[in-house]
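The structure's right below; bear with me while I get my questions together.
For this depiction, one protein chain was excluded, whereas all remaining protein chains were kept in their positions.
Up next, chain A:
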């Protein structure tokens, strides 16, 4: 399991890099943004918030190094500071409230998009030179559409004009958040359109590479041999061509996921979805720096975790990574 150990080490390094980046960004930005914020809000901000900000962004006279130490120690305690949009709620609480919404929405849409895109890619590659080739330009077009623009049009047509789906939010506001049937069905209805937006806009990102890998793999010797063996076309397509063609798709999951997460942030904002992307937007427009940074870290960590899951799948799919050496 050296492969997984190496990957894990890489994610630890990346997590540390993200932490450090997060620490450095506000301190290295031109124009001292935190100071500027404090002077702009002088008198209007709760004094305790001012104090917290001052401490958090090192406007007191501590050295960079001791600030960095305090920052890391605070983080291990799950202390991201206080949000001042939702003052005095701790940032961690605000994040926890919205995180699950995003994980479910983006997680399910990504899995659906991956499954649909990969399947269509397999067939489009296998049947190249037929009408399936038209899938390419069509999905390319959809993948070039900005998520938020497509989301707004879908929202306007399906919710606004046809009234098929709710206009905003993650559930009907009169329901309490629990695992009751009315709440779950309401949450599902609210999630359909944002989910659809994410799937439609991201499906080409899986389909096109998969199709191209299928085409490339289909001239490999083992696929030709499988055909020479007189195996059923289904078996040649799935067990020989697709089974190998899918490996790069899983290996490049990282990059594709990055795009989906970015798009999902915008999608949540458009649909006023109670997820972490929307909260990030609130934080940015309110210049709520602690919340902004906390969310950035959490999104990065969740993405790292998702990537590690993808690595597990990769190891499961490719026996060559399981070599003990």
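General observations
Definition applied: contacts are C-beta pairs under 8 Å (C-beta built on N, C-alpha and C of every residue); 3 or more make two chains touch, one makes a residue touch a chain; residues count from 1.
Note that in this section contacts and distances are computed from a predicted model.
Missing chain, UniProt name from the options "Protein HymB", "Fe-only nitrogenase subunit beta", "DNA-directed RNA polymerase subunit alpha" or "Oligopeptide/dipeptide ABC transporter ATP-binding protein": "Oligopeptide/dipeptide ABC transporter ATP-binding protein". Residue A:143 is the one among A:50, A:92, A:109 or A:143 that touches the chain missing from this view.
Interface residues of chain A facing the missing partner chain: 3, 6-11, 13-14, 17-18, 21, 25-26, 29-31, 33, 36, 126-130, 136-137, 140-150, 152-153, 156, 160, 212, 215-216, 218-222, 224-233, 235, 239-240, 243-244, 247-248, 251-252, 254-255, 257-259, 261-263, 265-266, 269, 280-281, 283-285, 287, 289, 292-293, 295-296, 299-300, 303-304, 307, 311, 317-321, 323.
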